[in-house]
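All protein chains but one are shown at their positions in the complex.
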Amino acid sequence: MSPKKRIMLGFAAGAAAILTLAGCGVTNQQSSAADDAEGPFYDGKTITLIVPFDAGGASDTFSRMLAGYLSEYLEGNPEVVVENVPGGAQKEGLNRFARADHSSGLHLAMGSGGIIASTLLDTEGVQFDPDEFETLVAFGGGMTIFGSTQAGIGSLDDLTASTAPVYYGGLELNASESVRVFALDQLGIADFQPLMGYDGGGSITAAVLSGELSMGNSTSSHYLTNVRPLEEDGEITPLMTQGYVIDGEVVRDPALPDLPTMPEAYEESTGKRADGMGWDIYRAMTTAQTNLLRNYWVHSDAPDEAKAALQDAMAKVVEDEEFLEQATELLGEEPLAQLGDEADASMAAVRDLSPEQVQWIKDFIVEAGVR
Amino acid sequence: MWEPAFEALGTILSPEHLLWLLVGVGIGLVLGLIPGLGGITGMAVLLPLIVGMDPASGIGMLIGLNAATTIGDTFPSVLMGVPGTAASQATVVDGYPMARKGLANVALGAAFTSNMIGGIIGAIALFLLIPLARPIIVGMGSPQLFMLTLLGLSLVVVISRGAMAPALISACLGMLLATIGSASMTGEYRFVGGIAYLLDGIDLAILAIGLFAIPSILSLLVQGQAVAHELPLSKGGVLRGAREVFRHKRVVVGNSLLGTALGIVPGIGGSVIDWIAYGATKSAVRKDRDQFGKGDIRGVIAPEAANNAKDGGVLVPTLMFGIPGSATAAILLGGMATMGVATGPTLLRPENISLVFVFIWTLALANAIGAIASGALARPLSRLSLLKPHSYGPMLIVVMLLAAYQSGVQWGDIVLVVVIALLSWGMQAIKWPRPPLIIGFVLGTGAENYLWISVGRYDWSWLTQPWTIVVGVLVIITLAAGLTNSTGRIAQSVKAVTRRMTRGAKTPEKEKVNDA
Partner (left out) sequence: MPSLSVVRVIATGFVLLVFAGAAAISLMSIERPTFWFPAFVAVAGTLSALYALTQDLRKIRAGESVVDGEVTDLGASVYDESAPGTEENPSSTRRRVLVWTLWFLALPLLALVIPFFYASLLWLVAVLRWSARRGWISILVSVGVFALVLNLLIVLLEIHVPPALLTGWG
């Protein structure tokens, strides 16, 4: 064997050795070496939090921040890793969560209340059962409707008095959007036209600024952090919010307490009470959309010990001053937090829509889509 | 205006900021070098790291990474004919033939110089566009955006040579592929045929890897021969390439401005901007136009200048309106939120303006550092073109399958990329041009959404809006010029008009630039 070959062989052997040492990173298996030991359940383990959104969005950013605090408050300080599984409008991520092995309690998932509502309508590609999800904590977040000064909408009265068509822009006419379209349609606007297909909150804002849209919506959080300056410049006017549902009633968004909710606006402009099938559905969907904007779930198959530890830690996280401060800075508003049972009650309000109500939403989407 | 600019310069020249910038640039170069992996992978990895970081340093790292990916991606594009990222596909058309002639280092030198100039011009344009940002974004309504996507699509006929029918088939196929999945307006599923994987549609990254990267590697492996058999200009070739750029000042400056302007338009993105730059340059030059596609250095300069300049343009809607102009810009926005930096109109307030300058300086600096580092690597790495493909091809296939898997993290990704790769290899064999497919795919989605909104909002009256007509006339001229294949004069006037218009609409203060 020539010296050169010997060097190469040595190199190869060395490489192989390092490889066996480092090779544990190349499979998806969690190393659970620290099992069975005495001490806290999560000691030395790694928890995966599945976030069904792209990296970088508000939900992802918020989840990453929450993961840090969860790790801090869980006994044993396990690492909490966020795994982004975007796709299929959250379905991909939640399917993966449902498929995961829950016997070790190492998987959590995040998802919006909207997806729970929309699984009632659109079952295509849904391989998870929301009844098996146990909510650890749910964070709320409202929606704000704002008008375009350029298009001559300066107040609620301008909307109802307008004889010109009123254009309202949104991203996609899904279950959550359909109740806003319904509520606006009920206001008594002479010629109301929903326009869907914008590719993000920013595009809607730009269209409202130019007067292409008379009204747009955005999350209250986006409104407070991004749109508010335009309000101060007099280019847009906030009109109403979707509100939160407390004890079955729609109440004002605490972040924007001066704005009426959509049912309030309806009652004011028409003099009628917001009753009937459509408004019942509005309240149920609003529960899903705003009260339960961001849910953090553990699977019901997870060991009880794990659930208890997680619930305990989450209760401490939402009390943490620093966490609330950071969340407020990120979202522009302090998120409403609902723990375990309270959140489960909100979830039940959504899951309990009757088949007739589900059919009503489906019909409404079809009808509004071809208008 | 000047005081915050110098304050920002002071911030970014601090050692800590420079260190993070270098980290970003380093990772970006590596990611660009590896075909299939791009800025998105890197941004997603760095995102958790910036929690609690000083905003200027975080911006330095993310922007540095982003700029460097579009520099590093030139290596595989030129040396192996494999686009390093989707943003350097057009570079392959002339860059790879240059490598086959043994001029890899010249092509690389020209590319990096164009990258640097383009990036710096993009940064300057970002600076100049700050006061104009709002009128531009607000002025671009859905009808205008629709017409711009049509203009982009019409370039298919300019780029294509020879028979037009296969190019049209290819573009239509691309648009049809883009409609697979849930429709963005109604959420209704189209052409999914009950396959759960398709509900989400086809991912651009998978299409780009399957369409160009894998077939190119497979072809190299079949040939079994090194790309070039000698490097006649092994010494000084890189510098020679750099000098070539200065001989084609108009090409590099014109395309930098074009790239910036296109970056502002939401929904176009790097994977098409390089083609538009390539097509526009090809139709605008008078001399030796038939050299394009055979190793013309202008075909390398144009897309490389444009794809780095676009980063400046993309930041305009991203920073001023929170409208992410690209997928990486969306992650950047998330990063800003993590660091507690408000984006949107507040960024233009006097107290925040120095942060905007941090972006501008960082962009310019990152492009300069990235290009110089790549230039230094160009000479040793260009020797890769002398290696037999067996020594790197199989490894690249492994890497590219892994890269495809990252887009959806499911087995369907691998199945799809394998199917696309084999079909695309077949398309290449029967001389069906593939660039129109990717252009149709990217612009098809935008065209549909913007048309939908335009009709819903204005019925058909948007057709009579002045800007619609102006762009419409441009589309018709482009089509006529491409189809009649007239040698230059019509295309020349299109180019001149476009130039005047983009200058008039977006950068009035730019000096007059004409193409040769």
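All chains are identified by letter, namely A and B, in their written order; residue positions are counted from 1 within each chain.
Criterion: a contact is a pair of C-beta atoms (placed from the backbone, for glycine too) under 8 Å apart; a residue touches a chain by one contact, two chains touch by 3 or more.
What you are looking at is a predicted structure, and each value in this text was computed from that prediction instead of being measured.
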item: Chain not shown: contacting residue from B:19, B:415 or B:476; value: B:415
item: Residue touching the undisplayed chain, where the options are B:216, B:328 or B:468; value: B:216
item: Where the unshown chain meets subunit B, residue by residue; value: 31, 34, 37, 41-42, 44-45, 80-83, 89-90, 92-93, 96, 100, 159-163, 165-169, 172-173, 175-176, 179, 183, 185-186, 188, 190-191, 212-225, 227, 229, 292-293, 388, 390-391, 394-395, 397-399, 401-402, 405-406, 409, 411, 414-415, 418, 421-422, 426-435, 444, 447-448, 451-452
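To be clear about the criterion, only the chains that are shown with their structure count from here on.
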item: Distance between chain centroids, defined by C-alpha means - subunit A, subunit B (Å); value: 32
item: Residues of subunit B defined as touching subunit A within the complex; value: 43-44, 47-48, 51, 134, 137-142, 182, 184-187, 189, 196, 199-200, 266-267, 317, 321-324, 327, 330-335, 337-338, 340, 342-346, 349, 408-410, 449, 452-453, 456-457
item: Subunit A residues touching subunit B - in the complex, by the definition given at the top; value: 54-58, 60-61, 64-65, 68, 82, 84-85, 87-89, 91-92, 122, 124-125, 127, 167, 169, 171-174, 193, 195-203, 205-207, 209-210, 212-213, 222, 225-230, 233, 329-330, 365, 369
